[in-house]
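Sharing a structure below in structure tokens format, with a few things to ask.
Apart from one protein chain that is not included, each protein chain of the complex appears where it belongs.
Chain IDs A and B follow the sequence of writing; residue 1 opens each chain.
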Amino acid sequence: MSPTPLDSALHRFLRNLREIPEHFRASAVRGGLPSTDRTRSTFVFGNVFLHLHAVRAHRWSLRWSTTWGLGVTAIAAFLITLVTGVLLMLYYKPYPDVAYLSIKDIHFVVPTGRFIRNIHRWAANVMVVAVLLHMARTFYTAAYRAPREFNWLIGMALLVTTLGLSFTGYLLPWDQLAYWAITIGANIAAAPREVTDALGMTEFFDPGGLQKLLLLGSDQVGEEALIRFYLLHVMVLPLVLAGLAAVHFWRIRKDGGLVRPADADRRLGPPPPDTYPVFTEAPAKTYHLAAIVRGRTPAVGDGPEQTVPSMPHLFYAEAGVFMLTTLVCLALALVADAPLKELANSAVPENPAKAPWYFLGLQELVSYSAFMGGIGIPTIVMLSLGLIPYLDREEKGTGEWFGGPGGWPLTLQAIVVGFGAALLVEAVVIRFGWLREWFPAIPQLVITAVNPGTLLTAIYGGYSIWLVRRYDSTRAGALGLFTCFLCGFILLTVIGTYFRGPNWTFYWSPADWPVH
Amino acid sequence: MTVSPGPARSRLDPEPLPRRDFLGLASLGAALSALLFATLGMLRLPKAAVLSSPSKKFRVSLPDTLGEGVAYVPPGRSVALFRDGKGVHAVSTICTHLGCIVKPTAEGFECPCHGSRFAPDGSVVKGPAPRALAWVKVGGSGGNYVVDEDVRVPSGTKVTT
Partner (left out) sequence: MKANKLLLLLSSLGVLALLVGAMVQENFLKEWRRLQGAARPEAGGIDVRLRQIVVPALHVADRCVSCHVGMAPGEQAVAAIPALAPHPSVGHDPATFGCTVCHAGQGRATDKADAHGTLPFWPQPMLPKPFSYAGCGSCHTHLRVPNLAQVRLGRTLVERYDCLACHRLDGRGGTLRPGDGGMEGPDLSRVGATGYRADWYQDHLLRRVKAPAGPWRASFGGISKSDREALDVLLSSRVGAPGLVEAKALFHSLGCRGCHKVGGVGGDDGPDLTRVGERDPGRLDFTHVPGDATLADWLAEHFRAPATVVPGSKMPILGLDEEQIRLLTFYTLSLRRSDVPEAFWPKDRIQAERFGEREFATDGATLYGSFCAACHGTSGQGMRYPGMPPFPAIGNPDFLAVASDAFIAATVRGGRPGRRMPAWGKKDGGLRPDEIAQVVSRVRRLGGGATPVEDRKPPRWVQGDSKEGARLFTAYCASCHGPKGEGKEGPALNNQVLLVNATDTYLAETIRRGRRGTEMEGFANPSTVRPALAGTEIESIVAHVRTWEAGK
């Protein structure tokens, strides 16, 4: 038999077998390791998970003081809740009473169960805080201005979805805290009844009742409500949030990256020595390939090259913030247990029955007027927030903290006005009561129209309009109004959390609460 | 498509709808209608035809020892029944502010959620509650009554024992 030729099929087969490791790697990771600028770009561009990022990031966007990493914190917290949430779903059972027992089991016998549940709860709180802070950052750096107006609205939708996720999750432990907080929440959803009742039209037109019924699936919090909230919490809202987040990130890309002052390139100083100037050779050319896009790319030929490859610069920043968020969540989880009170008991109302902390400011207002606190003021706030990018079309100060006419001194003044007005109104109401105490027969619609919530709104609105005229700038008015509402929100939340006891009466400390 | 060019047309004056496009449009329209109808149908799902909570109409018998002005709350129900010389009446214990269950007290009713207080006849004494507590329908006689929580009656209506 003659020896097998070197290029025979058998040889080829063996050669193929030998080369599998290298060949496999080359087939899975195209484009080679990201060692040059070009391979760094293709690494990001060609990867399905990473290509939501732009290939290059502006150095200004990477400074800590630009964003404080709040957006990444929010999405990191979301990812943490996602992973811990899926783990919890292995044991949690969404049926009354059984839900409570399953959480007790998670706490006591599931390996790492207590830790995971605590992380989940803390990450959820961190997410809400991060989202609120991120909104404040975005506002104060005027990052909502053209072309980013719509992204601001997407962000508001994300805020609502985040609050919805937190609210739906709140019911799942099925303890006294959960049950009565959601009872309150559902009753607030029925707040339009305050108006339809006063107008005598509830029998024919009852949006409040319909909202409550759709939310609870019944007229009381029970097994129907639990399964609906569970569905919303584990599937519907996370998908909605993920979808909105994808749109949010995509829009950041297409809007030219994070907001920057117009002279950011100059202010940054010379780029690091190893930065390869990307756009000097083809100053008029963008790197967009096939998409027809309006808006500006990071840099096209003007000024020094101030962008750096996303891989590794942006990713180190994101990873750093992600791990910091993880560290904070883990540390909190080790130190403080997620609360779990007694099993939910519809016969024993909690007194005081408090909504989750981010709604306590609203609950404070609701205690004066259900409609205004539950529907009216939130609608006004949402509407005002949504209109900001469309009413403030100035350009001065974009990308700067407290940018725009007035700046930090105006913000400081607005802080004082915001806290001061809220404190004053609350002090008056707590000390002297409100309209019905003085005029027992007063019609309800008058109270709906004139109450601490509307009073504060009027004060803030008036102040804001005064600012517009004083500084001849819509931005100044927006700065004032936003800051006032932020401070008012904080003060009302603090009052609702620490100073309201049984029957929603004001107490200086929990030690003064009467025993049942 | 037409073979010979017709009279000059501007963009504002498009060709009449060719018949074969009618099929395209009709099919799309039908698909859209089908989807719309399906969606509207599905929108009916979240509101149940019957609620999982017990019926609002129920029988109750008052204990013999019930004194005047003393509230009797049937277990698990949100009404308070009273009996006096003029008859029996039922006051809803659902607070008109945010729907918490009020507690009968010596002076009337008290709501634990925001401190609303009501007189024994349900009228608001203090607090954020906007309206008086509803009086609900009571039927029957002789110690055995039927209460219908869903049906409101004017305040002051009593059914004779």
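Assorted remarks:
Keep in mind that, in the parts below, a contact is a pair of C-beta atoms (placed from the backbone, for glycine too) under 8 Å apart; a residue touches a chain by one contact, two chains touch by 3 or more.
All values reported here derive from a predicted model rather than from experimental measurement.
Of the listed residues A:T202, A:T326 or A:T505, the one in contact with the hidden chain in the full complex is A:T326.
Checked against the full complex, the one of A:E19, A:D263 or A:E342 touching the unshown chain is A:E342.
For the chain missing from the display, the contacting residue among A:A317, A:I459 or A:A478 is A:A317, taking the whole complex into account.
If you put the hidden chain back, the residue from A:A26, A:L90, A:V109 or A:A336 that touches it is A:V109.
Not every partner is drawn; the one left out touches chain A at residues 62, 64, 101, 104-105, 108-109, 111-112, 114-115, 175-176, 308, 312-313, 316-317, 319-321, 323-324, 326-327, 330-331, 334, 340-343, 348, 515-516.
Quick note on the criterion: only the chains that are shown with their structure count from here on.
Rounded to whole angstrom units, the spacing between the C-alpha centres of chain A and chain B is 33.
Those residues of chain B that touch chain A in the complex are listed here as 46-48, 51-53, 76, 96-101, 110-115, 124-128, 130-131. Note for the complex: chain A touches chain B at residues 183-184, 186-188, 190-191, 194, 197-198, 210, 213-214, 217-220, 222-224, 347, 349, 351-353, 366-370, 436-437, 440, 444, 447-448, 502-505.
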